[in-house]
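My questions will all concern the structure given below.
With one protein chain removed, the remaining protein chains of the complex are shown where they sit.
Going by the order they are written in, the chains are A, B, C and D; count residues from 1 in each one.
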């Protein structure tokens, strides 16, 4: 039985963890989900490390929704650096799912994007844990999470 | 008996630690507060680590008020990275409460913001320590500390 | 028998790993290739560390194609920092092969660039592993991977 | 007997260490000063760590004068990150005293600023080492080093 951690925030304007849990439950079995909520994205790195160390998570989804101001971008940058540091310390993947509020023109589109990106990355987490060879089949295919795939380009 | 550390600065123009102490005292019991003051925000990371290692803090509030110039933003960025590094080393939360002076149009509003944000984050620190499940209830609700909450968005 | 790791992504729009494998096979022998595919470039640091630690790689090629938006540049920056951290931890080289989509004016040129840069860096990885003295012969020669070499400049 | 380390550079245009030594000698006793000079600010992090590890410093003043170009700002940023890393490793304070040349309109003002800021931070270092409670008395007072204090703001 594997453990999938989900770290999310009260700052986000959409319940991304709900989308992740729904999607993971629909995809497969063989895992248990542990959720941990913190105030903001800068609290996610230690939250993820706690999920690995204290809850024995095998992989973690880090869900966040950075604001649109320069300071928010900087916070996201700091959080991302921390998430990479945690992964190197525990030698396990954290799938960062950040939806920047300025990626969508209105709240409705933002909710759609947060839901879709979370679901598609939940699937990535599942594949990394259970079927990593599936990802290699899609290497270089220009996949995107949320918006449409960009697609593959070829020589000539 | 838990220990809540408070690290603050002589650089800040508002006694944020006073707000934090007042709020924490009003919220609950079962903890003791240890305070450590340093000159500026770049001194906060090691101050927080000292609170964890030398004073056995279980969580720390890092209080600071970065200036409005580009160099101040850079200092805040460096401080934030350090605060994340400390959290990963000790596997405990630091709640960063930074109030940028250019977030408010005048001194009165700035004092109000520093007080409010500190109090709301003091509560977050309390919840993380004693009632983490309360944060999960508010996951994705678009909460903000200081200014008004942004609120939740939904699909459709 | 040495082991060359290749970490690549499903985000990239070109199968850079294919170019790397073809080139390495054409250059020489004495090594085995292990490939690991992750969703995006920010997943590469831990993927590379896994190749070193779990697959005993002696060197790793980290292949990625960052997008053209500011957020993509920031992701590439975070990934690069992580790749440097991994190298210092394991004391082995990671050759980062990043092709930014805005380096080429159209998809055809982008595919050409991704193929060429990957092949030239695959050769660099081979030389670092088997013939490091060959690199010293080219020190200061203004070599580039993908686009034309800049060439050497001299005093007077 | 405590040890106060001073790390400075040949790049700086003012002998900040001289100001620091004068000020420390005037403030109090109970410490010995160890000085280490390096070429530039990016050499300061390891210089400070050497002062802690090889010279048993209890606190270090890192004195530097970054230039006014973007590359100089980046160097200062890198140096600052390194100084924070050192502090976390040794669990001791480094008081960073950086005077950016574009903070002053001419050489005379720059020399004045370098002297004043160094002296005021030398006092901070002394207080952190011998009388940390003095800093708490000034928490939130809007203190500045070099230029005039900003002062405290209050609610209402």
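As a convention for this text, a contact is a pair of C-beta atoms (placed from the backbone, for glycine too) under 8 Å apart; a residue touches a chain by one contact, two chains touch by 3 or more.
Just so it is clear, the structure is predicted and the values come from calculations on it, not from any experiment.
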item: Residue in contact with the excluded chain [from D:4, D:24, D:57 or D:75]; value: D:75
item: Where the missing chain touches chain C, by residue; value: 73, 76-77, 80-81, 83-85, 87-88, 91-96, 100, 121, 124, 128, 132, 135-136, 138-145, 150-156
item: In chain D, positions touching the absent partner; value: 8-18, 35-39, 42-43, 45-46, 49-50, 53-54, 71, 74-75, 78-79, 81-82, 85-86, 89, 107-108, 110-112, 115
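Everything below uses one rule, namely that only the chains that are shown with their structure count from here on.
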item: Furthest chain, CA centroid comparison against chain A; value: D
item: Chain centre separation in whole Å, for chain C relative to chain B (CA means); value: 41
item: Set of chain D residues in contact with two or more other chains; value: none
item: Graph class of chain-chain contacts, one of line, ring, star, complete, other; value: line
